[in-house]
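Sharing a structure with you now.
In this view, the complex is presented without one of its protein chains, the others remaining in place.
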Amino acid sequence: MSLIDLANPTRFLALSARVLPWLAAATAILLAVGLYLSAVAPDDYQQGATVKIMFIHVPNAWLSMFVWGVMSMASLGTLVWRHPLADVAAKAAAPIGAAFTFLALFTGSLWGRPMWGTYWEWDARLTSVLILFLMYLGLMALWRAVEDPSRAARAAAVLTLVGALNLPIIKFSVDWWNTLHQPASVMRMGGSTLDKSFLIPLLVMAVAFTLLFVTLHLAAMRNEILRRRVRSLQMMQASRVAFSSDMGTGSRQENASTGAA
Amino acid sequence: MSLGPYAPFIVTSYVAAAIVVVLLIGWIVLDYRNQTERLRELERSGITRRSGRSATGTP
Amino acid sequence: MQGKMQLSGRGLGCVRGGRQVFSGLDFEASSGEAVAVVGRNGSGKTSLLRLIAGLLVPAGGTIVLDGGDAEMTLPEQCHYLGHRDALKPALSVAENLSFWADFLGGERSDAAASLATVGLDHATHLPAGFLSAGQRRRLSLARLLTVRRPVWLLDEPTNALDAAGQEMFGHLMRQHLIRGGLIIAATHAPLGLEARELRIGGVA
Partner (left out) sequence: MTALSALIRRDIRIALRVGGGALIGVLFFLTVVVLMPFAVGPDLALLSRLGPAILWLGALLASLLTLDRLFMADHEDGSLDLITMSRTPLELACAAKALAHWLAAGLPLIVATPVLGLLLNLDMVATGAVALTLLAGTPALTFTGMIGAALAVTLHRGGLLMAVLVLPLSIPVLIFGVAASQAAIVGPMTFGAPFSILCALSLVSLVIGPFAAAASLKHGLD
């Protein structure tokens, strides 16, 4: 298996078809273990049982950034190496990343309700994730707005990379804005010192969710390749010579096409 | 295990995660079925991929 | 379709952007007759068609259709085929056609049959955005066939059509004339059927 093998969409389809079941099985097992570990994990002395939300929230928050990283790599592949699978990878990752980011926000807000007494606090971390979510949605809108996938790919790649460069700046500005307005009265999420009894389930869940992403991403990439194949076949179908001068019912069309095939 | 006074929040977040993941999987599976169905339809109407065949032919 | 119809214009004038395009123009056409409007660029061929279609207000003169449907205005009895094809690239070929059939209403014939006639029946479910310029033109011709209208106003109708397409279109126009329709076409190229010539903007 070399990079050149992977560059060929047909090879990719064949290879991913073999890998996918194993990946899915590994994900399922790891998720089950992670869920069991987080169920038996003890309560936090400060947060109580709500610490269990963390076992979902933190992996999703991690993935929200990890997926953008994956998309940035893919975008580099699109712009620099013009790798044929790069924009497929970037496009397929966006909705999955958006879903994980949404989960990070949702669970964060559910965690915040008992902690802060409100579902939403303009806390620096949550706010940064919200901005990331908006950027995911914007990227998806861009993919949808441009009909031709290869043209959309370059625009989306530029946007993804600019976003990746901007994210630290955004994070920094939001942190600064946040401390300016409310001096550290809000309890930080997660807490800095983690007991081992929390760390292990958290790590297992993080790995499980990452595997889940890889599985979903591979499957979504396969779909995207097939979608492009359908599209190019449809274009071929559209440009098929129309026999117009005879006012036939189309039976001749059938003959002609089978002859051509 | 007891989830304490905040059980609804904990359960909701796990359920939400389950729902979103199931939705993602469902979307991907449906999309796959759709695309393969359309490919099969196109192939039935006599359209085949020239590039695909030549690509599999090269080492 | 109604009996004998006569479309006539008397003393038509057209002013576009402060410029007198033509004035005192007379024309007439009756059932089964085609009029080819010829003239150099900028002589007002398109403007004349748009005047008849009610898309421009004449600076003077009148246009009358005798013997048409008394309950409908002239534009409602016309098909206007302009430079642009009035198609939405996001909709499929069939959706585009059935929208216009539903929206324009009136007497209609089978949409699938007209798509077959113009040679697009293999592309029914494809987005119109996949079509080439010539195929889009064929799709707008299918509109003329699906919704029956006695008067066809055609602006450079054979543009973008290949030789086979032009032949097909000539056949369609002859059938329309035989059924008692009338055609007014602005054109540079020969229409492919016998047509009375109306030269406008002749004076240099």
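A, B and C label the chains in the order they appear, each numbered from 1.
To be clear about the criterion, contacts are C-beta pairs under 8 Å (C-beta built on N, C-alpha and C of every residue); 3 or more make two chains touch, one makes a residue touch a chain.
Not measured: the values here are computed from a predicted model.
Trainee: Counting the whole assembly, list the visible chains that the omitted chain makes contact with.
Mentor: A, C
Trainee: One chain is left out of this view; which of A:18, A:144 or A:196 touches it in the full complex?
Mentor: Within the whole complex, the residue contacting the unshown chain is A:144.
Trainee: Of the residues listed, A:30, A:74 or A:130, which one is in contact with the missing chain?
Mentor: Residue touching the chain left out of view: A:130.
Trainee: Out of C:54, C:67, C:134 or C:170, which is the one that touches the chain we can't see?
Mentor: Among C:54, C:67, C:134 or C:170, only C:54 touches the chain that is not shown.
Trainee: Tell me where the left-out chain touches chain A, residue by residue.
Mentor: Residues in contact with the chain left out: 109, 118-122, 127, 130-131, 134, 137-138, 141, 144-147, 174, 177-178, 181-182.
Trainee: Can you list where chain C touches the absent chain?
Mentor: 16, 50, 53-57, 72, 75-76, 78, 80, 82-91, 95, 98-100, 102-106
The rule we apply is simple: only the chains that are shown with their structure count from here on.
Trainee: Looking at A-B and A-C, which pair shares more C-beta contacts?
Mentor: A-B
Trainee: Where the CA atoms of chain B average out and where those of chain C average out, how many Å apart are those spots?
Mentor: 48
Trainee: Would you please write down the residue numbers of chain B that are in contact with two or more other chains?
Mentor: Residues 45.
Trainee: Touching two or more other chains, which residues of chain A qualify?
Mentor: 234, 237, 240, 257
Trainee: Going by the contact rule set out above, which residues of chain A touch chain B in the complex?
Mentor: 8-10, 39-40, 43, 48-50, 52-53, 56-57, 60, 95-96, 99, 102-103, 106-107, 110-111, 113-114, 212, 216, 219-220, 222-223, 226-227, 229-230, 232-234, 236-237, 240, 254, 257-258, 260-261
Trainee: Once bound in the complex, which stretches of chain C touch chain A?
Mentor: 89-90, 116-123, 126-127, 129-132, 135, 138, 164-165, 167-168, 171
Trainee: Tell me, which parts of chain B touch chain A in their complex?
Mentor: By the definition above, chain B touches chain A via 1-7, 9-10, 12-14, 16-17, 20-21, 23-25, 27-28, 31-32, 35-36, 38-39, 42, 45-49, 52, 55-56.
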